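These notes concern the structure reproduced below.
All protein chains but one are shown at their positions in the complex.
The letters A, B and C name the chains in turn, as written, and every chain counts its residues from 1.
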Amino acid sequence: MTELGIAMVGHAFMGAAHSQAWRVAPRFFDLPVRPVMSVLCGRDADRTRAAAEHLGWAEAVTDWKSVLDRDDVHVVDICTPGDTHAEIAVAALDAGKHVLCEKPMANNVTEAVAMAEAAERAARRGVRAMVGFSYRRVPALGLARELVSRGRLGKIHHVRAQYLQDWIVDPAAPLSWRLDKEKAGSGALGDIGAHVVDAAQFILGDTVREVSGTMETFVSERPLALSHSGLSGTASDRTGPVTVDDAVLFLARFAGGALGSFEATRFANGRKNALRIEVNGSAGSLAFDLEDMNVLQFFDGTEDAAVAGFRRIIVTEPSHPYVGAWWPAGHGLGYEHAFTHQAVDFVRAIAAGTDPVPSFADGLQVQRVLAAVEDSAASRTWQQV
Amino acid sequence: MTELGIAMVGHAFMGAAHSQAWRVAPRFFDLPVRPVMSVLCGRDADRTRAAAEHLGWAEAVTDWKSVLDRDDVHVVDICTPGDTHAEIAVAALDAGKHVLCEKPMANNVTEAVAMAEAAERAARRGVRAMVGFSYRRVPALGLARELVSRGRLGKIHHVRAQYLQDWIVDPAAPLSWRLDKEKAGSGALGDIGAHVVDAAQFILGDTVREVSGTMETFVSERPLALSHSGLSGTASDRTGPVTVDDAVLFLARFAGGALGSFEATRFANGRKNALRIEVNGSAGSLAFDLEDMNVLQFFDGTEDAAVAGFRRIIVTEPSHPYVGAWWPAGHGLGYEHAFTHQAVDFVRAIAAGTDPVPSFADGLQVQRVLAAVEDSAASRTWQQV
Amino acid sequence: MTELGIAMVGHAFMGAAHSQAWRVAPRFFDLPVRPVMSVLCGRDADRTRAAAEHLGWAEAVTDWKSVLDRDDVHVVDICTPGDTHAEIAVAALDAGKHVLCEKPMANNVTEAVAMAEAAERAARRGVRAMVGFSYRRVPALGLARELVSRGRLGKIHHVRAQYLQDWIVDPAAPLSWRLDKEKAGSGALGDIGAHVVDAAQFILGDTVREVSGTMETFVSERPLALSHSGLSGTASDRTGPVTVDDAVLFLARFAGGALGSFEATRFANGRKNALRIEVNGSAGSLAFDLEDMNVLQFFDGTEDAAVAGFRRIIVTEPSHPYVGAWWPAGHGLGYEHAFTHQAVDFVRAIAAGTDPVPSFADGLQVQRVLAAVEDSAASRTWQQV
Partner (left out) sequence: MTELGIAMVGHAFMGAAHSQAWRVAPRFFDLPVRPVMSVLCGRDADRTRAAAEHLGWAEAVTDWKSVLDRDDVHVVDICTPGDTHAEIAVAALDAGKHVLCEKPMANNVTEAVAMAEAAERAARRGVRAMVGFSYRRVPALGLARELVSRGRLGKIHHVRAQYLQDWIVDPAAPLSWRLDKEKAGSGALGDIGAHVVDAAQFILGDTVREVSGTMETFVSERPLALSHSGLSGTASDRTGPVTVDDAVLFLARFAGGALGSFEATRFANGRKNALRIEVNGSAGSLAFDLEDMNVLQFFDGTEDAAVAGFRRIIVTEPSHPYVGAWWPAGHGLGYEHAFTHQAVDFVRAIAAGTDPVPSFADGLQVQRVLAAVEDSAASRTWQQV
C-alpha cells in the first residue's frame, strides 16, 4: 500500500486543523505511505461541499456511514462534537477502518468503554485507533516527557496544571454547542480539562489515582446563538440555559505519590490559551505555558546553586521532538504543527503495524478521571479514579 | 508622647527584619512619634546581648516579662516561634502594651481566640494589636487591593494563590524547629500558607468560606540539627521525625463566590520564594510573583482586544502605596521594606488612636482557615471555616 | 484568469518556506486567483526532481530560463543565493512574469538599481515585483506598524533593532555559501541586517538617512563544507577564508529625526533567532522579539502612571493583521505563516492590478542602507544613504 485514504467527519475548527495536518505532513516528514484527503463528511450538503473545496478534500458526502464500505478509505478521522464520537468510532473500527478521534474521546465513561472495547477488537485485526490529544505532540511537551523519563527531575512531588481561557467571560457571549451538556458532555472539564489531565499524565508517565474537585457555572443563562459555531457566533434576543461547567478545579493524587492541582476555566480574563504545567521533582523542575509554546522552562536542581536557575529552552533544536523536519533552530512552530505531528505518528504506526498512543484505553482512563471529578464535585468528597 | 519605646522578643530571622524596620522607618517616613529600640528579649543572655549590640538595641534582657511593667516600653514586638505567641501577646496586652505579633498569629484556634479576646479588651483601653502579615505592605500587593476595591477587576471569579519554596527538598536538610509541630504548629501550612491566605483575602476584601484540602510530608525523618536556626543548620548523625506538613493544597470558596486554588510547599525545586497570586474577574485580571516583587501584572478586560494584554506595572511610582517615601520611579524595593511599611502603619495607628490592620481578629480568622484545611485533610471532605 | 502558475527557482531553506506558502495560502485565505505550484527550477536534475516531488511541484526543470516563455507560468519566485537574483529577476520581469524575490534583493547597489528599473518598466505593463521581507507579515510587526501609523507612539525618538543569532559561534562550523562574499554579497549585514533595516523602516514608516557602522569577522578561516547547505553541513579537513562579516553594528539617523541603533550578528551565543525591535516615542513604546513571535509589547504613555506598564499583547486576535484567517484567539502562529501572508498579499495585488510592497524600489533603498554601512565601516565616518 502506498496511499492511505482519509475520510474526515466534521469540518469546523478541528476539521480545519486536521486538514492542514494531512496536507502538510508528507511535505516535511518522510512517510511510509502517503495520506490522501479523499472524503469529507458533513451534515449539510452545501456547506460540506464548500468546506471540501476550501480545505482540499476530493469529495464531499453527507452520510458518514457511506465511507465505511469504501475500499479507498482506510482511515476515519472524527472531528465532530463529542456526542457522536462513540457511534462513529465503533462503527468505523468494526468496519476495519483505522480511527483518529478528537478529544474528549467521549461524553461519558459508558461510551468510552464501548469505544475502548471496539479498539481492542480492532487491534486484534490490525486496525488502529488513537485519540487526538494533540498537545502531546507540541515539541516542548515532548521534551518535558523526555526529561522526566530520563530521571532529570528525580522523584516527582508536585504537578500544577491549568488550562485558562477567557472566551465566555462576557455574559453576552452566545450559547455555543460547547455549552450544551447533550452535545458536549461537559464544559471546561471535558473540553480543556481533558487536555491538562492527558498532558500531565503523559509528562509524568503516571496516572491520577484519586481526586477532590469542584465545578462552577458563573453565567447560567446566555443568548441563543443565531449562527452556530464552535467559539463564537451571533447572539439572538432569546436566551437559554448553560448546562455545563464554566470552570472546574480539582486536587489529585497520582499513583506514584505526586500531588496535583488542576484547573480548567473559560473565565480567566486575559488568558487566551494558557495551558500551563509545572512539575517539581526531587532533582529538578519544569514549567510550560502554551501561550509561549516553543519554550520549556527547566530547572536542574543538581547544579551549583550559584548558577542554577530556570532555563528558557527554546525548543526548536534539531534534536528536539519533531523539530528536525521543520526549520533551523530558533524558527518557532505554531498551534497546528502539533496536528501534523499527530498525523505523522498515526500514519507511521499504521504502516508499522503498531498501536499508536494515546490509545482508546488511554482515552478511557482520562474519561474516568473526568467522571471522578464530576462525582467528587457532586459528593463533596474524594473519589477514586 | 514623642517617643515610642519598643521591646522586641526574639532575635533570629524575624528579629533582624523587625530591627531593620524600626531603625529605618523614621528615616524615610514622617512619623508622629519616634520609635526607640529600647529592649531586646531573648532566652540566652550572651547571645541576646550580642544580638542587641549587632542589631542596635539599647538593652538586652532574658525575661520578656520584665518589660511589661516598664514605663519606657510602649510596644511589645513578638518575633518568637509560634508556640509562645499567645502567652506573650495576652500578657503584654493585658499589661497595656501595644503588640505587634509575627504570623502565624498562633499555633491553633484556641490560642488565637484568647489573643483576639485580649486584643478586644485592650482596644477598649486604647491599646493596639496587629499581626505581622508583612506582605500586605509590599507595594505591588497594595496596588492589587486598590485595583480590586476600585472595581477594576469587576466581579471576582478566580484566585490562584501559591507559596512555593524549595528549602528542604533535599532529604539531608536538618530538622529545624519549623519542622516540629510543638514549636511551629504546622509546616508549610502555617509558615507560608498563612501568608497566601492573608494576601488573597486582603486583595479580594473577602473571606474564605469553605475548603477542601490535602497535606503531605514527603520526607518523614531528617537529621537532627546540631546548631539551631530558622532555615538552615548543621546536620547531626542522628535523625528525628518531621511532625509537620511539607506541602498543603486546598480548594476554596469565598463568601463572595470566587473559587480559590491554594498551595504551599517547601518542595518546589527552583522556586526560592515564589508567593504567586493571580486574580481573574469579570473586568480584568492580576498576577503577582514575590520573586519579581516590584511588579504587578494587570489585564484590563475593558480595553479594545487589539491592544489589550497583561501589563507589567513596575510598582515604583510615587503614587503607589508607600513608594513616595523612597526613591525615584524605577528604583526597586527589597524584601525588608514591607517590614518598614508595617512599622510605619503600626506607629501611625497608635498615634492616631485607631486600630491597625490586620487585627488579631483578622489573625484569628486566618487561623480558622488553616484549621479548616487541616480538618478537611483529615476528614477528606469540605469543611466550613 | 482563475489560476496563477508559479515557477520557483531554488529549493533549499527558502524554497521549502515558499512552497509551504503557496500550498497553504488558498486553504485559509480567500484568494481571487488560485496559485498553482507548476514548475520547480534547480541546477541539479536529480535533486530538483526529488525536491519537486517532496515539496509538491508538478514539474522540475534545470534551466530557469525555460519557464520565461511558458504561458502557464505567471509568476517567478526567486529563492536562490543573492548573486543570481538580478539576472533572474530582470529577465523574468522583462518576459512579463510577476516576480517575488527573496531578500536581500541583490548583492550590491548596482544590481539592485537594475532590478528596480526593470520593475518600473514592468509595472507600466501591469507586471508586479515584490521583495520577500517576510517578517513584515508577522502579525505582531503588522500591529506595530498600525500603532505607530495611528499615532499611538507619538513622535518617534528611538529605535533599537537587533538580529542576534549564534549559528557560527563555533569556529568549527563549516564554510557555507553564506560566508562567501561572491555568493552572499555580505554576511550578517545582508542576511539578517537587511531584515532589521526593513522591519524598522516598515514600522516607523520612515527611512534611514545616515549611518555610522563597524563590521567584524571574528573567525576568518573555517573548514570547507563537504556537503553544501544553508545553515549547516559536514566539515572537511581543509579550510578556507571567511570573506564576509560575522557581525555588524551601526548607529542611524532617520529622516524624521529618530535615532537608531542597529546590530546583526551570528555570534550572540544562546540567541537562536532574536530579531528584536524596540521603538520609543513621545506617547508610547513598543518591543518585539521574534523568539516570542506572537507577542507585541506596548507601553501607552498616556495612561495614568499608576497602572501603566508594558503590555504583553498576544497578537492572535481576529482583529490583528492576517490572524482572522487562522485559529481562535490564543492559538499561536509559527515561522512559516509570514510566508503564507506574503503569498496572499502578492496574489491579491496581482489580481487587483496594484503594486505590492515592499517593492523593488524599497528593496533598492534597503540595499543603499547596507552599502552606506559598508562604506561607513571602511571610512570610519558617517555616511549618507
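The rule we apply is simple: a residue touches a chain if its C-beta (ideal position, glycine included) is under 8 Å from a C-beta of that chain, and two chains touch if they have at least 3 such contacts.
What you see is a predicted model, and the numbers here were worked out from it, not measured in a lab.
> Among C:283, C:306 or C:325, which one touches the chain that has been omitted from the display?
Spelled out, the listed residue whose C-beta touches the missing chain is C:283.
> Identify the residue among B:43, B:65, B:121 or B:272 that touches the chain left out of the display.
With B:43, B:65, B:121 or B:272 as choices, the missing chain is touched by B:272.
> Which of these, C:212, C:273 or C:340, touches the one chain of the complex that we don't see?
Among C:212, C:273 or C:340, only C:212 touches the chain that is not shown.
> Given the contact definition stated above, which residue among A:192, A:252 or A:313 touches the chain not shown here?
In the full complex, the listed residue that touches the missing chain is A:313.
> For review purposes, identify every residue of subunit B that touches the missing chain, sorted by number.
Touching the missing chain: residues 13, 16-17, 19-20, 23-24, 27-28, 54-56, 165, 167, 230-232, 271-274, 290-295, 314, 316, 327-337.
> Hey, which subunit C residues sit against the chain that's not shown?
153, 157-158, 160, 162, 164, 166, 169, 171, 212-214, 216, 218, 247, 249-251, 253, 259, 261, 263, 265, 267-271, 278, 280-285, 299, 301, 308-310, 380-382
> Quickly run down the residues of subunit A that touch the omitted chain.
143, 147, 152, 297-298, 300, 305-314, 317, 319-320, 329
Throughout what follows, only the chains that are shown with their structure count from here on.
> Which chain has its C-alpha centre farthest away from the C-alpha centre of subunit C?
Using the mean of the C-alpha atoms as each chain's centre, the farthest one from subunit C is B.
> Go ahead and name the chain pair joined by the largest number of contacting C-beta pairs.
A-B
> I'd like to verify one number: the distance from the centre of subunit A to the centre of subunit C, where each centre is the average of its C-alpha atoms, in whole angstrom.
One centre to the other, that is 35 Å.
> Determine the centre-to-centre distance between subunit B and subunit C, using the mean Cα coordinates as centres, and give it in whole Å.
Distance between chain centres: 54 Å.
> Starting from the mean Cα coordinates of subunit A and subunit B, work out the distance between those two points in Å.
42
> Which residues does subunit C have that touch at least 2 chains other than itself?
314, 329 - these are the residues of subunit C that touch more than one other chain.
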